[in-house]
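What you see is the complex with one protein chain gone and the rest in place.
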Amino acid sequence: MIEQLRADGSLRHLLTLETLDRRQIERLLERAQSFVRPLGERPPRSRLLEGATVANLFTEPSTRTRVSFELAAMRLGATVVQLEVQLSSRAKGESMLDTIYTLQSLHVDALVIRDAEPGVPALAAAHVAPHVSVLSGGEAHVSHPTQGLLDALTVYQHKQRFAGLAIAIVGDIRHSRVARSAWHAFSKLGVSDLRLAAPATLMPEREEFAGCSRHTELASALAGADVIMMLRIQRERISEAHLPVGEQYFGAWGLTRERLALARPNAIVMHPQPMNRGIEIASDVADGPQSVIRDQVRNGVAVRMAALAEVLSCGRASA
Amino acid sequence: MIEQLRADGSLRHLLTLETLDRRQIERLLERAQSFVRPLGERPPRSRLLEGATVANLFTEPSTRTRVSFELAAMRLGATVVQLEVQLSSRAKGESMLDTIYTLQSLHVDALVIRDAEPGVPALAAAHVAPHVSVLSGGEAHVSHPTQGLLDALTVYQHKQRFAGLAIAIVGDIRHSRVARSAWHAFSKLGVSDLRLAAPATLMPEREEFAGCSRHTELASALAGADVIMMLRIQRERISEAHLPVGEQYFGAWGLTRERLALARPNAIVMHPQPMNRGIEIASDVADGPQSVIRDQVRNGVAVRMAALAEVLSCGRASA
Partner (left out) sequence: MIEQLRADGSLRHLLTLETLDRRQIERLLERAQSFVRPLGERPPRSRLLEGATVANLFTEPSTRTRVSFELAAMRLGATVVQLEVQLSSRAKGESMLDTIYTLQSLHVDALVIRDAEPGVPALAAAHVAPHVSVLSGGEAHVSHPTQGLLDALTVYQHKQRFAGLAIAIVGDIRHSRVARSAWHAFSKLGVSDLRLAAPATLMPEREEFAGCSRHTELASALAGADVIMMLRIQRERISEAHLPVGEQYFGAWGLTRERLALARPNAIVMHPQPMNRGIEIASDVADGPQSVIRDQVRNGVAVRMAALAEVLSCGRASA
């Protein structure tokens, strides 16, 4: 397990929320909140990271997470370069590290890494020089810490608390880094009623998600919930789950207005996107008054600004 | 039809020139002219759009139009992100809108959209929040408003007027968004002698291009012309036109020095690029003294700076 903190307690890497404590997560959320602006207002800009260089290493050409990190870095005044590299498959082990060392020698201060194989961000973090930070932009099914933070921030903005909330996570939990990071965040922040709802074959192993209740049908998970987090389901997973595809999956597991009525009247609906409308979620729910899906996107930039500001400006101050 | 203007009459979107009036087009051309600098001088830079974010959504990896918009935005101080997305085919309807809403939630102020299917820019414009602008970077065969403006600006720079000019548009007019936007611009700006010259199968439907004369051989279209706009022809279109490919198309429709001599002695030659030299245009004409093709490229950045400045700074001032 990589140590994510410096000796002085400041955040150096952000690979997972699992080993952060409540105080550290709260600090990131508070800083992120300071970067949030309502839609229609210009986002905050500063020169805090002027002179710093951030490299985005993503295995896919263009995703919302890549653009979100890019905008976060630029709005703090950093220089950003994009690399589309296949760290895990094209260049395994030592040659992956050669790419990391090369970026380090180009005076890159932070590497944002997204990769489909587990362990790549940690391997990078274990080898970079002390002044370099690694941030995960999504690691296999394992971890997606900035997504966990933006989900927590979105819940807090709407509920003003974590204690006492009932949060249902619904869908392909087994393969979801989003669910894992949400669980890390919510459990540390004091949410005690965390519910997992999924077909048996998409439910994680028993030893994972300690403290969560498990529901193999939707109704009991939604009953009285304050927050409903729908996950993206992939076609190939549905057949793995021995479920009929598309509409029939929707019949059993899709979030409709009728089902949403089982939750609390002011329950909020979340989704990490991209959505399969009509498969895991009905369009009128996705666009309805209880949906906070677009808030999640807006909060994503704020959370990434906070993460970059923490690892880069603190590091620099103490260097 | 999407309303492109705000209640105060300022330009909010730029999807087509068809619904703009003469005054609005002239205003864009005047503002564009203020950004034009001779080759060899540094282009103007300002902080007018500092704090604004422009997203380039292009379906092809790298085109001159994409770079032209990118430079226009950067030279006005805006932050620019590039996305290569297939809005029309990969993500139809609602999921296309999800991409648009995501960018809006990332505090993007202007979306520049190029897509091979008609209707995508208008669909985006119909759904974005009031403070967000949409600019077309080329829409199917329908519209390419910044190209129409740069063509008009180029003509004006060389002729100092529109009234009384004879302008011939030659080639694959049927499938050309360039021809349609040129027609919109020139007809509103007072050009009365607009000539279409094309093989019958590449000629647009009768109900289109009102007010233009039609020529199924080149000589009568060129006779006495002040401006000759050659269009790019694609191999597959030539065979559609039941014409022999390459050299033999050139024999019937290519612009040679001999044919250029049919036009006025000071006639200018234009082409939107990329050129098929030796197919629709002879190299010595493309590079000759009457060619203003490179002026068109230079004017393209100026026109895009003007369009971005209009939609973003006006919008902001009145917000």
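So that you can tell them apart, the chains are marked A and B in the order they are listed, and the count of residues begins at 1 in each.
We take it that contacts are C-beta pairs under 8 Å (C-beta built on N, C-alpha and C of every residue); 3 or more make two chains touch, one makes a residue touch a chain.
Treat the numbers as computed from the prediction; the structure is a model and nothing was measured.
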{"item": "Among A:V85, A:A116, A:A223 or A:L262, the residue in touch with the chain that has been omitted", "value": "A:V85"}
{"item": "Selected residue (touches chain absent from view) among A:Q4, A:Q24, A:S68 or A:Q104", "value": "A:Q104"}
{"item": "Residue of A:G9, A:G51, A:G164 or A:G211 in touch with the missing chain, whole complex considered", "value": "A:G51"}
{"item": "Contacts of subunit B with the absent chain, listed as residue ranges", "value": "37, 39-40, 42-43, 45, 61-62, 64, 67-68, 70-71, 74-75, 273-275, 277, 283, 294-295, 297-298, 300-301"}
{"item": "Residues belonging to subunit A that touch the chain removed from view", "value": "51-53, 55, 79, 81-85, 91, 94-95, 98, 101-107, 129-131, 319"}
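Criterion: only the chains that are shown with their structure count from here on.
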{"item": "Subunit A and subunit B: spacing of chain centres that average the CA atoms, whole Å", "value": "41"}
